[in-house]
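For this view, one protein chain was removed and the others were kept in their places.
Labels run A, B and C following the written order; every chain starts at residue 1.
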Amino acid sequence: MTLAPETALAGLDDFTIEVPSWAYGNSGTRFTVFSTPGVPRTPFEKISDAAQVHAVTGLAPRVSLHIPWDKVDDFGALATHAKELGVRIGAINSNLFQDEDYKLGSLTNVDERIRAKAIAHHLDCIAIMRETGSRDLKIWLPDGTNYAGQDVLRGRQDRLADSLAQIYAALDDDQRLLLEYKFFEPYFYAMDIPDWGTSLLHCTALGERAQVVLDTGHHAPGTNIEFIVMQLQRVGRLGAFDFNSRYYADDDLVVGSADPFQLFRILNEIVETGGHTPSSAQNGWAINFMLDQCHNIEEKIPGQIRSVLNVEQALAKALLIDRDALAAAAQAGDVLGAHAVLMDAYDTDVRGVLADRREARGLPRDPIAAYAASGYPQRIAAERVGGTQASWSS
Amino acid sequence: MTLAPETALAGLDDFTIEVPSWAYGNSGTRFTVFSTPGVPRTPFEKISDAAQVHAVTGLAPRVSLHIPWDKVDDFGALATHAKELGVRIGAINSNLFQDEDYKLGSLTNVDERIRAKAIAHHLDCIAIMRETGSRDLKIWLPDGTNYAGQDVLRGRQDRLADSLAQIYAALDDDQRLLLEYKFFEPYFYAMDIPDWGTSLLHCTALGERAQVVLDTGHHAPGTNIEFIVMQLQRVGRLGAFDFNSRYYADDDLVVGSADPFQLFRILNEIVETGGHTPSSAQNGWAINFMLDQCHNIEEKIPGQIRSVLNVEQALAKALLIDRDALAAAAQAGDVLGAHAVLMDAYDTDVRGVLADRREARGLPRDPIAAYAASGYPQRIAAERVGGTQASWSS
Amino acid sequence: MTLAPETALAGLDDFTIEVPSWAYGNSGTRFTVFSTPGVPRTPFEKISDAAQVHAVTGLAPRVSLHIPWDKVDDFGALATHAKELGVRIGAINSNLFQDEDYKLGSLTNVDERIRAKAIAHHLDCIAIMRETGSRDLKIWLPDGTNYAGQDVLRGRQDRLADSLAQIYAALDDDQRLLLEYKFFEPYFYAMDIPDWGTSLLHCTALGERAQVVLDTGHHAPGTNIEFIVMQLQRVGRLGAFDFNSRYYADDDLVVGSADPFQLFRILNEIVETGGHTPSSAQNGWAINFMLDQCHNIEEKIPGQIRSVLNVEQALAKALLIDRDALAAAAQAGDVLGAHAVLMDAYDTDVRGVLADRREARGLPRDPIAAYAASGYPQRIAAERVGGTQASWSS
Partner (left out) sequence: MTLAPETALAGLDDFTIEVPSWAYGNSGTRFTVFSTPGVPRTPFEKISDAAQVHAVTGLAPRVSLHIPWDKVDDFGALATHAKELGVRIGAINSNLFQDEDYKLGSLTNVDERIRAKAIAHHLDCIAIMRETGSRDLKIWLPDGTNYAGQDVLRGRQDRLADSLAQIYAALDDDQRLLLEYKFFEPYFYAMDIPDWGTSLLHCTALGERAQVVLDTGHHAPGTNIEFIVMQLQRVGRLGAFDFNSRYYADDDLVVGSADPFQLFRILNEIVETGGHTPSSAQNGWAINFMLDQCHNIEEKIPGQIRSVLNVEQALAKALLIDRDALAAAAQAGDVLGAHAVLMDAYDTDVRGVLADRREARGLPRDPIAAYAASGYPQRIAAERVGGTQASWSS
């Protein structure tokens, strides 16, 4: 039985996407960072920009912070600023890749002084979580090696396990550790957490409040990402997504812009288990659907709005899949029939019905146009003159 | 302190490589299978060929069988035949990819009758293990799907877990289950065991006598395979290797022919933990170093000899690494210095010292030349006329 | 100015897709070929099946033949059979991968006798072109090497150039040579025509009636295929497509099933130059849009119908792109705006309007349902009993 669209799309009601503070600052490739008028100069201005995304979409009520990029004297004031703008602080992200000390590793460094410093940085982050009400500590470990023989791989894993254990022990009971993996970059020979298997092994060793972060841009070419989504849900360890797009290497593009069908297949696995609804939480923890992307050459706030809408669109299509028909066709061994059920949902144009939903909730039908017409872009371009624009290096 | 070569190479003394019966038959691509004079027509002839590899190298005392390709009326007689030729039966490999029933899956099939049949096939294999003295049941699961939506991925995992549990329960206490993974092929959209993480999850669920098989040709482009070797050893679950080479997709080339440095790096991780020595066995189980390759266009027995020698050469070089110097350089943060220690071992020409070792053990200095001069190739070409040559499809 | 859909879709009026005779026979991976009830046993039966695809879609009036798979005593009779069923013979494909002689190469073989034989095979194909009215000789060269050092790469290119020159010289003035490239497979180390650059170099050396075939499954991971489409059109050498889909290696899936957005981007480049219309012909030669795919586990005729419809759908969406708006946004440096113009066309659901067009032309609204209801599948399953089913190996 196919659900009527309006019934199926009720699955969108409680769905939210978290946006990253760093998407509003300047970013770039290893070759250069281009600057853009109106870019925020402070964490407060980043939050203001993020709030614009939520204002026109109703989908993005949380903002991830990155420490120390978003370090402020008074995190309580930052949380209040967010609240006044209708959003709140989400995950706290640690930074292990910009300190000179971390040249040869942070949580895996063979130098105990440096390793202790990297662990201590996370205790600072946990303190910020308490000040901001954040429950998610997200760790992307950029550690690795560039040359075979540069270091003993096994020793790095053992040190990593020990570092993570110290961090995990410092968390409160209502806080969790989200551990990301990345196939390559910034190191070229061996990343210390290159795949979901490694991340999962560490999470399992830590305890129930350690979960894996799946960044859609962090896999080898040809990897079936939705399979991993399924597998991590199956073992109750899919903690969060970092959404973005990529064609080959970097992972900064608007989610859904490079392979919208893949995004749909990923969200299909989410809908299959109800993972998009808060009630699906395992051990009290729901999946945190986050963006992790930058806008190197395009406008930043519109880039975020587009991204949020792309995820919503893919989820809407995934909700339209007639799962009974698909399962029946699969059971009957009707390969093309089952595939066709999936494609029928994907081929549906949901833009109109999503605009209707927005309108019914007092939101603009066309969020990008509404933002452009809001006067905000002109205002920040005019006001944010002087000072240093936020970027990856500040 | 650098070991003298003769001391370091003592690590070769107990090292053995298992060869696959199917390497002696015809094989090919999806486009065609070319035939070769002298190819075996029976499992007994395959064992005879495998014994030639051991006779000239002293390295390959076991032969893997593949069921039903190697089905004989009297497996005791086959084991005796092997013994008389100085070798013995190694792992038993099941076949889940050539029965019409398995078109849409075997251990994962949604049809309970077919799934039961696939499980029962493994009970037959276990019976053959008992008859031949084999302790390793190797499962490569070729199941998967070609189209998104064709089947529910989660359901396939659950059925797989149940199938494996039934098989594992049938094993004797001195038998283990070796579970292989493969990134792609023969299915194009989603393999049901695509990566080491999935294989490990199933092994962990099964019990201590379930271990992962790492086939060197079964990864996405750019994957750091030695990292996986390290990680699986770290959790005590590296059961076996399937050695071979590949450049892009197929995995049939002579091991060490496409990237000899990678093979060396893999064996470096083995030597790091002593995994090449029987005394390293975890829970009583040593790593089984097997070849899994075919010789589509080259001569088959010489292809196997070359392969065995390539593994020996890579292991010898890995044994020469000055691990103290490498660790000291790594500890000092001397990136190029540590790398240079590794490269010094790799750049060493060990062919002469390995020939000396062979000679000292009554083996020919040049195994390939010795085989060519043995009269065996001429004899099998003359004798093996009539009957059907063994191949993947018989 | 956006065209009204009905105006834009006029671009579909003269668009046709050629289907391959081998899609109706059995096929498989290197591991096995599964059989299917009702599969054709003769080239005549293959043509009959292909005609069903055209009957319900109106899009597929030509059938490619493969020699010797489609060898018949009387090609005139085969052409007449096709004509009576409303279709005609398209490209003639040579086969260089199933003769024992071609184990180490065909048009590149170092053995002059074998090379001459491979050339002569093409003269036979040209004779068949004359008998069937075919104007396209399509060559996919499966030659290559498995091991570094196996042969001198340069010598193979020189022999290839000479072989192609002999074949080209035998063509009539109204016949062309279509030269395909393939990144990998069936050889593992070096393919002799691995990329579009190599194919183009040979075509340029041959003359104006030599053009490149772009098979959508024949590229390295991450390759931007639409860029190649653009580049080959720019130099007037895009002769034909072989459409299909793949995720990693094999290239047998229904076109548009793995990455429908990529197919849309490819057709966007076609529409950009008008390459979908016969009037766009360069030097009198239009692009031949062909399918080259097999249906290993799914039903074959429905698989072809789905494929043809997927191409039509992607082309329809590409025709809807508001090119003036896109160019204006690009000119203005509006990155997200220009991208949004493209996505607006892609996100449009064109299934209804395409069904309307079919109905207006006397075709069924739902071709797959119409085929299923036609009685044809039941008839062939009942009638085609006895004899050998067509497959890659017969």
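The working rule: contacts are C-beta pairs under 8 Å (C-beta built on N, C-alpha and C of every residue); 3 or more make two chains touch, one makes a residue touch a chain.
Only a predicted model underlies this, so the values are computations on that prediction, with no experimental measurement involved.
In the complete complex, the hidden chain is touched by one of B:K83, B:R130 or B:R351, namely B:R351.
Touch with the chain that is not drawn comes from one residue among C:L104, C:L141, C:V213 or C:A390, which is C:L104. Only one residue from C:T42, C:Q98 or C:Q150 touches the chain missing from this view: C:Q150. Residue-level contact of subunit A with the missing chain is found at 28-32, 34-35, 97-98, 100, 103-104, 142, 146-148, 183-186, 188-189, 221, 246-250, 252-254, 257-258, 296-298, 392-393. Where subunit B meets the chain that is not shown, the touching residues are 221-222, 224, 247-248, 254, 257-262, 297-299, 302-303, 306, 313, 335-336, 339-340, 343, 346-349, 351, 368. The set of subunit C residues touching the chain not shown comprises 104, 110-111, 146-154, 157-158, 183-184, 189-191, 194-198, 200-201, 219-224, 226-228, 230-231, 233-235, 261, 265, 268-269, 272-273, 321, 326-327, 330-331, 333, 335-336, 338-343.
The criterion applied here is as follows: only the chains that are shown with their structure count from here on.
For the touching copies subunit A and subunit C, the fraction of interface residue numbers used by both exceeds half; the interface is of the same-residue type.
Per the C-alpha superposition, subunit B sits rotated 180 degrees relative to subunit C, a value rounded to a multiple of 5.
The distance from the centre of subunit A to the centre of subunit C, each centre being the mean of the chain's C-alpha atoms, comes to 40 Å. Shown for subunit A are the residues in touch with two or more other chains, namely 221-222, 224, 261, 335-336, 339-340, 343.
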